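A protein chain is absent from this complex, but the other protein chains hold their places.
By letter and in written order, the chains are A, B and C; residue numbering begins at 1 in each of them.
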Amino acid sequence: MPNTEFRGIIAYPVTPFKGNGETVDTETLRRLIDQLIDNGAHAIAPLGSTGESAYLTEAEWEEVAEVAIKQVNQRVPTIIGISELTTQSAVRRAKFAEQVGANAIMVLPISYWKLSELEVFQHYAAIAEAIGIPMMVYNNPATSGIDLSPELIARMVKEIDNLTMVKESSGDIQRMHRLYELSEGTIPFYNGSNPLALEAFVAGASGWCTAAPNLIPELTISLYESTSKGNLFDAQQIFYQQLPLLKFILKGGLPTTIKAGLKLLGIDAGVPRPPLMALDAIGIGQLSELLTRLGKGQLVTSGR
Amino acid sequence: MPNTEFRGIIAYPVTPFKGNGETVDTETLRRLIDQLIDNGAHAIAPLGSTGESAYLTEAEWEEVAEVAIKQVNQRVPTIIGISELTTQSAVRRAKFAEQVGANAIMVLPISYWKLSELEVFQHYAAIAEAIGIPMMVYNNPATSGIDLSPELIARMVKEIDNLTMVKESSGDIQRMHRLYELSEGTIPFYNGSNPLALEAFVAGASGWCTAAPNLIPELTISLYESTSKGNLFDAQQIFYQQLPLLKFILKGGLPTTIKAGLKLLGIDAGVPRPPLMALDAIGIGQLSELLTRLGKGQLVTSGR
Amino acid sequence: MPNTEFRGIIAYPVTPFKGNGETVDTETLRRLIDQLIDNGAHAIAPLGSTGESAYLTEAEWEEVAEVAIKQVNQRVPTIIGISELTTQSAVRRAKFAEQVGANAIMVLPISYWKLSELEVFQHYAAIAEAIGIPMMVYNNPATSGIDLSPELIARMVKEIDNLTMVKESSGDIQRMHRLYELSEGTIPFYNGSNPLALEAFVAGASGWCTAAPNLIPELTISLYESTSKGNLFDAQQIFYQQLPLLKFILKGGLPTTIKAGLKLLGIDAGVPRPPLMALDAIGIGQLSELLTRLGKGQLVTSGR
Partner (left out) sequence: MPNTEFRGIIAYPVTPFKGNGETVDTETLRRLIDQLIDNGAHAIAPLGSTGESAYLTEAEWEEVAEVAIKQVNQRVPTIIGISELTTQSAVRRAKFAEQVGANAIMVLPISYWKLSELEVFQHYAAIAEAIGIPMMVYNNPATSGIDLSPELIARMVKEIDNLTMVKESSGDIQRMHRLYELSEGTIPFYNGSNPLALEAFVAGASGWCTAAPNLIPELTISLYESTSKGNLFDAQQIFYQQLPLLKFILKGGLPTTIKAGLKLLGIDAGVPRPPLMALDAIGIGQLSELLTRLGKGQLVTSGR
């Protein structure tokens, strides 16, 4: 049995597609997962925002969950992402994830009509009740359209049994301060905003949920290790080194930029699913330059 | 063949559910549609935001589309709402809508990852190419997370053949001014923000897309008629009369408040689908008072 | 004694400067005021945002107030603008305005540190207590940095004796609806957002506070008259005719664009005070074209 405590670099693989985003390429997914683990990721998180979770059909989502968990094979913990509009659909997927062996799930409360705090609470409570594995609440107002306050999050962690972790992607360091204060440092929180990686660790984050290890695994691991040792000067230097890339991959949309970067590094994970489009030529040029500067010399550039 | 020009009051029925939002109640849906037409609606728009379109499974969505179109039976035009994250799914539903007899479709570009203007354009172009009926582009940043500029909208109307109408729900009257200017008044635009109903007609809107006719059909028709005649004083008086209700139903979420209002008026359309919750007791009391003040005396209040 | 009820077009003269915005040009100010009155303005409001009130020294402000009031000479009412950070300074200027014959004052609550509702209330109460003439509360969050809610405004109008009028420049028509509702239409409110001129009258505004009469007096008067008669179609046509100009003068900053426009029309009111700069050549070209399209044929273009 693996260590089920999540700590360090939680790596988010993309969901590779064939054709113009039409079908899932499980072969490449398996290869990506192996590579992330080989490069030191402390946990694997398929079906996150990076994994285009919300863009998959239910059958595709189930296939990716199952394939990924089998491939990880408990070498590190696996956390499966769920982003469903209705409670019944979120419950169904949570049960499926548990059944096929996930160590935890991460749940984003997508909204169409704005949700009250009570509606959010009941959504999480219903999912938690249906499963026996830990759940991470995921706050990402930019993609979900709903912003969970630290106060609501802390209350949910306290009152909902297996809701035990928090992923904060709002990019606001004050949210992390507030979570720390509200729980006197006892609620494990994880940073999901790449350009905040340094400061989040400094503020006490247990881990960094990131797609960057698909492209620059060593730098993400080094940042974690230097902050783990309390070595501020090293951490600062390592962070500023990778910051331009972290900003680039976020700004262009993670599925778009990570898939383009993987192709530059020799792995064809296809393009994102429409209406999302592949990175354009200018973007590919910029990304190539950023990777080269970080010593990613083995770039595949022929044939473009 | 019906008049396919959309003008006046475009009425949005809720999608009635049985149980705790579990299954669609097509019987009540048919009754609601008849009532909307009998009360003077100039068009019917099932599967909009009010119709919880985004919360339905694909099979449910198809059932509602088909049942609704048959029930309208060309007495007035029917416009079917589509809110899909992926282009392939939006195309599939657009084709289905045309096939079962829709007079037009209304398409909201839901986003998870932010879309570029090119991505939005291609999304609409792909849908338009798949069908032969008119399409209405629907801008509603508060629910969709994506804000279409008047400039982009005007360009799409010009360059995409059957994209012929615009629904603006941003609640910003300056958007309507801009659309008017960009097309010298030739692009038909429709207002989807209830508290802006008066000013939108004054600014030149061709119609009002609204769920209010489920509860107060006469007042919505009267507002349209007074502005059609250019009678400003009447329009102002009629608008301020209904404004408190219009604000209330929007603020509480249209599926939630309209379903509660229907129950007060004797029609059981069930509750919204979780995580959305039914209107609470305080809200029901406020809504009841607002309806009573508008002469909706036959309120059903027993048994709550 | 003049009609002290403010209704219709309240015209805002710029404060003309000599040199590079160094000293006030009272001669041209007098000429501008005469022209505004001759062209039909229903009231004159010196020292507003357009009049660069906040940019003047106390001595300059007093000179402009005194000169303007004398020049108007009770042909129409005069309302003097006050935008001071401290209560003591606002009180001093309010007393001065009354003493030199103002019919009313208009007060904007400039903020540096955010003000609580109590602080805002006491600011207005202290000013009101110091004078015997009516006061207009002025809400303009974009320039003042403080946003007064309709609820606070309605309460101040109710509880502070000579606070009797409201100028709303937030550009949000829902604020006007709310003021109307809160007072059942009894609080006179005035629109200070040029691109909202049509809809504000439609929503019940008593007047339009605007710098546009410096350039296009006839069109502003016509819009007021058509809405006064309840003639919606005329109003719409007259509004859309002038809208491009209204948007242009607002977007470029009223002192900047109005001074440039006056020069095009043959009146040299100088440039705004630094750091504000004169309109650049591209802007002058656009403004000239907008004015020409509105029949302002006598444009002075030589010598630029």
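The criterion applied here is as follows: a residue touches a chain if its C-beta (ideal position, glycine included) is under 8 Å from a C-beta of that chain, and two chains touch if they have at least 3 such contacts.
Since the model is a prediction, treat every value here as computed from it, not as a measurement.
Asks: So there's a chain missing from this view; which of the remaining chains does it actually touch?
Replies: A, C
Asks: For a quick check of understanding: of A:57, A:73 or A:174, which residue touches the chain that isn't displayed?
Replies: A:174
Asks: Looking at the full complex, which residue from C:39, C:74 or C:87 touches the chain that isn't shown here?
Replies: Residue touching the absent chain, from the options given: C:87.
Asks: Touch as defined at the start, partner being the missing chain; which of C:6, C:55, C:180 or C:208 qualifies?
Replies: Among C:6, C:55, C:180 or C:208, only C:55 touches the chain that is not shown.
Asks: On subunit A, where is the contact patch with the chain that was removed from view?
Replies: Counting over the whole complex, subunit A touches the hidden chain at residues 171, 173-174, 177, 180-181, 185, 195-196, 198-199, 202-204, 227, 230-233, 235-236, 240, 243-244.
Asks: I need the residue numbers on subunit C that touch the omitted chain, in ascending order.
Replies: Per the touch rule, subunit C residues meeting the hidden chain are 22, 49, 54-55, 83, 85-88, 109-110, 112-116, 118-120, 122-123, 126, 142-143, 145, 253-256, 272-277.
We take it that only the chains that are shown with their structure count from here on.
Asks: Suppose subunit B is absent; how do the other chains partition by contact?
Replies: Groups left after taking subunit B out of consideration (others unmoved): A | C.
Asks: Suppose each chain is reduced to the average of its Cα coordinates; what separation in Å results between subunit A and subunit B?
Replies: For subunit A versus subunit B, the centre distance works out to 35 Å.
Asks: For subunit A versus subunit C, what separation do you get between their C-alpha means, in angstrom?
Replies: 52
Asks: In subunit B, what residues contact two or more other chains?
Replies: Expected reply: no residues.
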